[in-house]
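Every protein chain but one is kept in place in this view of the complex.
Here is chain A:
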Amino acid sequence: MAIATVPGAGIDVGSQAPAPVDPRRARRNRRLKDNLTGYAFLIGAVICFAFFSWYPMIRGVVMSFQRTRAGETTWVGWDNYERIINDPSFWTAWQNTLYFTVLALVLGYAVPFFLAVLLNEFRHAKGYLRILIYLPVMLPPASALFLFKYLAYDPSDAGLFNSILKGLGLPTSQWMQSTDMTMPAMVIASTWMNMGGAVLIYLAALQNIPGELYEAAELDGAGLWRRITNVTIPQTRLILSLMAMLQVVATMQLFIEPLILANGAGSEDSATSVVYLIYQHGFFQNDLNGAAALGVIMLVALIGFSAVYARLNAKQD
């Protein structure tokens, strides 16, 4: 009787054969293995973000619904929000902040773009001009603001700006001591301090515009203004739009300017910003819960603004 010679005969073939491989799982495993180093490095960053950014943020939201007295924390629902909204300084702070934001959009947003366009037109000394414009950004913000506070905005006739105004035969100003001038003065200082970075970003965007577009426009008889409106602005629309959103988010967080230029609230609360009010509640009024509630209100407002902005932008696209 012939004996079966089939390899493996008499043995449970199923237990020896390689397991069928799920191709999707294999792909996932391979991807995971390829990215392991990345994930390993990511862990440190994630832990840092968790402790230094996400946890404080979540803790802030929780605190805004609590009140702490004598070490005892109790849940008070919307009480802190009610208190904060009824604080007379709340609306003043929002008005001031929004006024600053609008002024900063008109001045602080337009000036760097204008400077970048001008700089882009220069044929010579571009590098030097770029350095000159960027120099104020290298100054620590506090130092730059002290320069404005003590030198430029000195309300006496000896102040730098007042000397210039007087020399030109124009009326002098009380600058930070005038409730009307507080915000414009803060925007001027802030624009001077920060525009260098924005100019460089705009310049990079401008230099990416293909030269043929300008040549074509010139052949069609377009002057400087038409070249800017028909070529430059449409070609830099995305960066302009992104910078506008960043500008709003940054200016809404107005703090260091009132703190240094106006020593806080300024003349008759004309410099009080929302963030300065948070600082007042948190550090001077022994009201960390109120400060947290105000911080959450601001966060929601900024998220709301960003969402509306993204929606509008998406529609335009």
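The rule we apply is simple: a contact is a pair of C-beta atoms (placed from the backbone, for glycine too) under 8 Å apart; a residue touches a chain by one contact, two chains touch by 3 or more; residues count from 1.
Simple rule for what comes next: contacts and distances are computed from a predicted model.
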item	value
Missing subunit (named according to UniProt) among the choices "Electron transfer flavoprotein subunit beta", "Chaperone protein TorD", "NAD(P)/FAD-dependent oxidoreductase" or "Sugar-binding protein"	"Sugar-binding protein"
Selected from A:21, A:138 or A:158 as touching the chain missing from the view	A:158
Hidden-chain contact residue, picked from the options A:44, A:140, A:169 or A:221	A:44
Missing-partner contacts on chain A, residue numbers	36-37, 39-48, 50-52, 67-72, 79, 83, 86-89, 154-156, 158, 174, 176-179, 262-269, 279-280, 282-288, 290
